[in-house]
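All protein chains but one are shown at their positions in the complex.
Presenting subunit A:
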C-alpha cells in the first residue's frame, strides 16, 4: 500500500492522425472535389459543397458515428438528433424566423443538407466595425477608439441597427417556441440584403458600414430544443450576453439594445427578462453544491 510509485499508472495511447473521412455522400464519384470542410465541432462537421447542382451551394452537416458508443445507442442518438434539428429548421421556416432552408436529410447516415447562407458571422462583422472605429480615432484622439461604444456616439448607428436586428431575430425565434441552446455571435450570420429588397427605412448603406447591413440568419440548431420555458429562454439570452461580453468587450454596453428589440418583438419578454436577472445572479447553472 505504501509503495511510492510516481509512474503513470496507465500509459496514454499514442495520438493518431486527426484526419477524418468524408461522409459517404461526398465520396461519390460525382461529388469528388466539391466539398470543403468549414468547421469541426464536437458533434459534427460542416462542409460547403455544390453536390446538389453546380450553381447551388449548400451546407452539409455530417454527424459521424462515434466509435466509443454502443452501436445501437449511436444509431439511435444520431437519428434522433438529425431529425430534431430538421424539425426545428422547418418550424422556424414556417414561423418566419430567418434560418437556412432545409434541402434534405439522411438520418441513417447522419447527414443534413441545407441552404448555404452568404455573408459573415455577426462576430466577425462586429469586430471589423470595432477595428475600423479604432483606426478612425487613433491614439492621439484621446484614445476614444479603445473606449466602449456609447449609444449616441457619432457613427454608432449601423452597429445599433445590427444589435436591434439581433434582438428581433432572437425574439422571433423564442416566439416560435424554439430555444437555441448555444446562442453566440458566431452562430448568427449577417446575410447582405438582396438587391431589390433594400432596408425598409430607405437608409442607403454606404461603402464604409456596408458590412453591418443585412438580415440576421440564425444557424446551428444542433443543441436547440422546442420549448417555451422562460428559464431556458433566459439562459439563451444570458449565453448571448456573455458571448458579447467576452468577444466584443467594447460593445458590451450596447447589449441593452438587443434586449430592447427583443422586448418589442416578443410579447412574453418581460417574464423572460425578469428571469434573466436571476440567471445573471447565479450564472448559467442552477446553483448547485458539491
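FYI, a residue touches a chain if its C-beta (ideal position, glycine included) is under 8 Å from a C-beta of that chain, and two chains touch if they have at least 3 such contacts; residues count from 1.
By our rule, contacts and distances are computed from a predicted model.
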Looking at what's absent rather than what's present, what does UniProt name the missing chain, "Ig-like domain-containing protein", "N(6)-L-threonylcarbamoyladenine synthase", "Translation initiation factor eIF2B subunit delta" or "Uridine kinase"? "N(6)-L-threonylcarbamoyladenine synthase"
In the whole complex, not just what's shown, which of A:69, A:136, A:151 or A:274 touches the removed chain? A:69
Could you tell me which of A:41, A:104, A:118 or A:270 touches the chain that is not displayed? A:41
Please identify, in ascending order, the residues of subunit A that touch the omitted chain? 1-2, 4-6, 8-10, 12-18, 20, 40-43, 66-73, 77, 181-182, 223, 285-286, 288-290
